[in-house]
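This is the structure I want to talk about, given as structure tokens.
One protein chain is absent from this view; the other protein chains keep their places.
Up next, chain A:
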């Protein structure tokens, strides 16, 4: 045990400075008379309170192993063991290094062992120390779960006293970080055991219990669904949370209760139009964003609110008019303020520390607000300097801010109007393109998705982006392992190919390579497949383009089309494929690829008689193109197709109930009559 304190040279140098008094305290722990030892521990307790130097000295001098030894010895008196736990708890209150030293000396198993004792005072001292150790960020959370008997034992201790309740719930609240942790706690009856604590007379207990529920319910449907049915003293849990959000309650309590309800709502346990969400949780979270709140609270409030309304347009609309939220958020970008810089160094430091967090929270909330409603997007872009802020956010050093900024940009890029105006005015594509170089996947997904929108045909940014050599970049995205990146890459290419010049199309085909194109046609992700078909369709538009592409890649394309039509695919995929075929049929020379392929003609015939109208329509469209009168060789094609029985089918389709299909068939029939 002594080895651990001498392991680092640093400690030796500290050792030399250690005063004789500190050594004296440690020496007394080794006194043969137990009474002297007890007095020594008590004196040590009084010496270390609030004295970080003394704490460090004692740790360096090896007090911890000795205290742990005394604590664990069954021969020690209960009083001595308790005082040892108290001193250890006091040492843990010091610096993070103290905690590390304590954890290195295996304090956690020793204290957990101590909990098996029956004496409440001793248990409370152990729990208090454990609490302090576990809430430190340097302590590995996993240590709570290594012994499977620990959690059930802690649950059983919840009934012992308000102190055990406070410490245990605080430990749970800090040590529940993963879905596995949630499940362990849930399976050991955390909900039933902790719910009654929400109406404890002690504020601290209520607060920690509430925090437990917020971490338990986060993205956990099982917990959330259970929570809605829990009654506390005859009252529904959601109502208990609503009461905790009352405006005269402490801010911390309001905010945490709002989180609980938010998580329950997102997990589907509470409807988004429930009054407790619309009239209570949402306004509470908006209040948390106000200037009167602390910076930390504003960050948490904005993030939680963004999460709450992300999937629901109605909540977005309500939030957008609540308490001037949109302009209130603009204030998040004003830290550190010019006032704080000159007047108060401490304040400046505080502001600087939170500036990134504030900005990313605001971006997240703007992203969430503007994800569906055009009016809200307009309101956001009209907020003071908003586009400039996004643009500078895209190149900030903090990855969190960059990600949030690009999320915000993505959300706004779903607006045709914004794409045409503010996006172009602020040349957002420039920082966006920069962001796409060597960004982590998370950022890349968002940035490439935004790029897709910027490449839409009506977007004025399309041209400059094309010139910046984006094609290579997008093609490389289609080779990514992440399906989301593949989709975005091919999607962007698809948008780019829409009504594009021959030059661009050729460049896309060249950069992507036919091999990769056909690999994407067999992609396991349907989205990727759909967008690849979309790209093909866009490449195969206008007659000269069709003929050119088909003359160079006709064989592979026909093959791919055959494969898809024969395979097990959704209606949408097959429809898209038939549309490609119809485009091919519109070419001058490309037609022949279909006309000479009887197998393909049979397939078209099959789909004309399919039960799905969309497929019938697409197939009929294809035939209509093949028999179109004014083109060379139309007579031969008409004859051949009549011989194959297409006229009968067309005739039948003129009686179809679907008006579009009926029209299409009639138009086709007219080609024969003319």
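Keep in mind that, in the parts below, contacts are C-beta pairs under 8 Å (C-beta built on N, C-alpha and C of every residue); 3 or more make two chains touch, one makes a residue touch a chain; residues count from 1.
Assume contacts and distances are computed from a predicted model.
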Omitted chain per UniProt, picking from "Exosome component 7", "Nuclear pore complex protein Nup85", "RAN binding protein 10" or "Prolactin", is "RAN binding protein 10"
Touching the hidden chain, out of A:46, A:246 or A:612, is A:246
Contacting the left-out chain in the complete assembly, out of A:113, A:272, A:322 or A:654: A:322
Chain A positions in touch with the non-displayed chain are 246-248, 278-280, 282-283, 318, 321-324, 328, 338-339
